[in-house]
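Removed: one protein chain of the complex. Kept in place: all other protein chains.
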Amino acid sequence: MWRLLPKEVESLWTLFTAPVVWALHFLLSYVGAAVFCEKPGLLGEDFDNLRVAIGLITVLSLAVIGVSALLAWRQWGFGTGDPPHDDPTRRDRLLFQGYATLLLSGLSFVAVIFTALPALFITECLR
Amino acid sequence: MSAAPPPDRDKVAEEAQLRTVWATPEGWRYWTSVNNTQVGLWYGSAAFAFMLFAGLLGLLIRAQLAVPENDLLSAETYNQVYTLHGTVMMFLFAVPIFEAVAIFLLPPMLGARELPFPRLGAFGFWSFLIGGVFVCGSIFFGAAPNSGWFMYPPLATSEQAGIGADIWLLGLSFIEVASLAAAVELIVGIMKCRAPGMRVNLMPLFAWYLLIVAGMILFAFPPLIAGDLLFEMQRMFDWPFFDPERGGDPLLWQHLFWIFGHPEVYIIFLPAIALLAMIVPTFAGRPIVGYSWIVLAAVGTGFLSFGLWVHHMFATGLPQISLAFFSAASGAVAIPTGVQIFVFIATMLAGRVIFSTPMLFAMGGLAIFVMGGLTGVMVALVPFDWQAHDSYFVVAHLHYVLIGGMLFPVFAGLYYYYPLINGKRMSDRVGRLAFWLMFTGFNIAFFPMHLTGLRGMPRRVYTYPADIGWDWLNLISTLGAAVLGIGMFAVVVDVTLNRRRQPRGEQNPWYAGTLEWISEPEENWGVRSIPRIESRYPLWDQENLAREVKSGAWYLADAREGRRETLVTSVLDAEPEQVLRVGGTSYVTIISAVTLGTVFVALTFKWWIVSLVAGLAFVAAVIWWLWTGTGEIPEKERKDIGRGVSLPLYASGVKSTGWWAMFITMTGDGTAFASLVFGYFFFWTIHQDFTGGVAGPGVYWPMAALSLFAAAWAATVGAREVNRRGGVGAARVLLVIGALASAAGCAAALAGPWTTGMDPTAHVYPAIVWVLVSWAAVHGAVGILMLLYCLARSLAGRLTRRHDMELHNVALYWHFVMVTALVTFGVVGLFPEAL
Partner (left out) sequence: MTREIFISGEHQRRDGDAEPAPRRSSGAVRVGVPLSAVPLIVSCNGIQSALDPAGEEARQVATLFWVMTVGGLAIWAGVIALALYASRWKRGAITTEAAGRLIVWGGVVFPVTVLTALLAYALWLMPSLRPFGDQTQAGLRVEIVGSQFWWRVVYHRPDGSSIVSANEVRLPLGRRVEFSLTSSDMIHSFWIPALGGKMDLIPGRTNRLSLQPTKSGTYRGQCAEFCGRSHALMAFPVVVMQPGDFESWLAARASASPGVVESRSAETLFLRHGCGDCHRVDGTQARGTSGPDLSHVGSRLTIGASLMTNDAETMARFIAHSQSLKPGSLMPTYLDMPSADLDAISAWLKGLQ
């Protein structure tokens, strides 16, 4: 696996991977639930199916965020280079990116779990 | 790296030359200046003036509510006053003040001479000023918007809203254009114009925040622009987007408005926190603790803030599961906010704090904001919000958030950065007095409102009965507001105080570590020479930096060719890439803003001819602006910037700032388009049969339009490639083919709904189809203009095989149009068939 993915990604975009996963997870959950409740029958009748579907995309999203976190952790040298990462070197810039990405992965992880909580507690299309 | 001794050059002559090149125009021409220092100051002053105006409106509100059954203001006047108070504070103060601060501060902070598009910045300012005066002025004619700053239909689409609603929609759309212009300017500036060596891990935190905020503007403002478009189509031409009788739904507006409205709160809040992130380390006398945590907080808040909009709609009857998602995200956003606050506390704990006036405002703001954040968590919980929503509890909450999270930090920033304006400090004594007046006045005014709201007082009421238990609470609030007002007045006095006799202060009065404190208020050039940065706090860590920069020992110390120049560097490591020649003093910005403003004002009064003429004048002005001010072929390939570094003067494609600007603009444009598509599917969701029995545009014409758009796109990309290989003649032919294909594509796009006789006033389905195809057609038409522009440049010898920036940018534009066409024609042509 380590060989497949480049060790140092020369882009600012990696920083946004985990939050983008959160956004997609949020959007899918919201749109899925809205369509399920507004158009009965189109996505099935049983609310539990919706809850299971949200559960599945949650697991998937958490897995992707996990990978992003792992890559970030590696870029951060598995935690060997402590912050503040403020030397004017390419190495510190990479460590900074890795560390910040790891933190964002953590936040996104929690946020995805938060977004999935409603599926645990709400059991029908009440309005 | 220690700096080499300055080479033997005639520094005095060099400075004189720089001064001439960057000179501020004199007399009435002063107003044609486009330099970031002037534009930033004008922008800030205008926003500040609008704030004072809206503050007076706020005091009027409090005066009216001081006692029950008051008749100081009539119901109609009160509704106009409170609508304008909210509108002006949000659109004309809270957002623009940060565009102002950013335009003023970013170049010196990043070690740049200028932002990459100074004329765009000036254009944004003039647009903002014209739109703002238009919107504010309406109240003096009793014609101000009166339906609340949120403009919910059907009230705001009804006749009761009057011309005020049009003033709101058109005036603010115009200002949103200015915000988008600022977003483009800031993103490109922060990504591409940092001093050499200022890698992303060394960027000032202010720049990190502003980068995120500008990105948020790009995704938050376009949905409102799309909403405004639908809204105005209903008001002017009776297209029924929000009319339930004809398949529309008032809730669509609420979605679009709050998709904008909630991120906007963070667009306001993050830059204020960014100011604190500059102030706190200075007065703690040490680097910030947890730089990466701040980046986490900024990026995290930026994303999460887009998952909150429905928490303004908890009482609209959406399914509980939908509400719950937004409740969850609203809880999650508190995490990065908490991190931000603890970063400041940790930094103070690990340093030795000097408790100056800016720190006083910062800490006061923190105390207020934390309270607002905690009530924010409370209203994020759906059951509590069902009670608190639209009550004075929310009024208290939002003022705690905005005044604590924005106004106090701005005042902290004002006291902190004032010396950069004229080298003098504001009065500590007045500052402390003002702070205590504001702080106590604010709390006396707004704390009781929590209770007023829970005792049942709804928002937006112009009067209330005496016997419900709201009287004393309201009277106290009014007294507090008066004290707050006096405090604000003290600050105004302090700002405008004549300081001519006060001696020039130190260059860096607070001993701050960041680069902006190198800039000399007396000079217009930003930095005398552009240094190489090796630290987050270069003034603390890089010895003699200020002296070296000032003596012109660093890069780009001259302006030998008589042009305004700044450095372009790479995104991640800020390695120098190009010397960018930026636009200088010009009145084209004012002409463009005035003509575009005229379009919007004329539309408000339905003066169709005037608005058409003004629209053509605007297009002509922009073309003239581009023709004379951009894509210039330099007189030589490279320029020596000193210290043995030589950089190209021209770049095209992904390396050019213009390409980035196009990319960013079109991302915003794509977001607006996505909002319209959201509208289409929204109507599909809420109806059993969303077509309402109306025949669609068919498959033939949409597919024909798609093919023609594809041909135009292919021709454009082909022209770029052929031109690069030297086939200049063939490229010109391809440009003509592209323009013709696009024209035919536009016609085919409109032919779909036209041939099947879709009447946009009959039902919402034809209306939304017409909007989508018109959107595509307008983009095709703009595409034609661009292709012809490239053709003209090529024929005039201003676009060559090597200097082909325009072609790259136009091809990029067409990539986006191609996606727009694919989605539009796929949706309107194929989706109804798939059902």
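A and B label the chains in the order they appear, each numbered from 1.
FYI, a contact is a pair of C-beta atoms (placed from the backbone, for glycine too) under 8 Å apart; a residue touches a chain by one contact, two chains touch by 3 or more.
What you see is a predicted model; the values in this text were computed from it and never measured.
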Chain not shown: contacting residue from B:Asn201, B:Gln234, B:Ser327 or B:Asn809: B:Ser327
Residue among A:Leu12, A:Leu42, A:Ala63 or A:Leu126 touching the omitted chain: A:Leu126
Residue among B:Met348, B:Met758 or B:Ile784 touching the omitted chain: B:Met348
On chain A, residues whose C-beta touches the chain left out of the figure: 83-84, 110, 114, 117-118, 120-124, 126-127
Interface residues of chain B (partner: the chain not displayed): 74-76, 79, 146-148, 152, 154-155, 158, 160, 244-245, 248-251, 286, 289-290, 293, 315-317, 320, 323-324, 327-328, 331-332, 334-335, 338-353, 355, 359, 363, 366-367, 370-371, 374-375, 377-378, 381-391, 448, 451, 454-469, 472-473, 476
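The rule is simple: only the chains that are shown with their structure count from here on.
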Distance between chain centroids, defined by C-alpha means - chain A, chain B (Å): 28
For the chain A and chain B complex, residues of the former touching the latter: 10-12, 15-16, 19-20, 22-23, 26, 29-30, 33-35, 37-39, 50, 83-86, 88, 90, 92-93, 95-97, 99-100, 103-104, 107-108, 110-111, 114-115, 117-119, 121-122, 125-127
Chain B residues within the chain A interface of the complex: 197, 199-202, 287, 290-293, 295-296, 299-300, 302-304, 306-307, 317-322, 324-329, 331-332, 335-336, 533-536, 571-573, 685-686
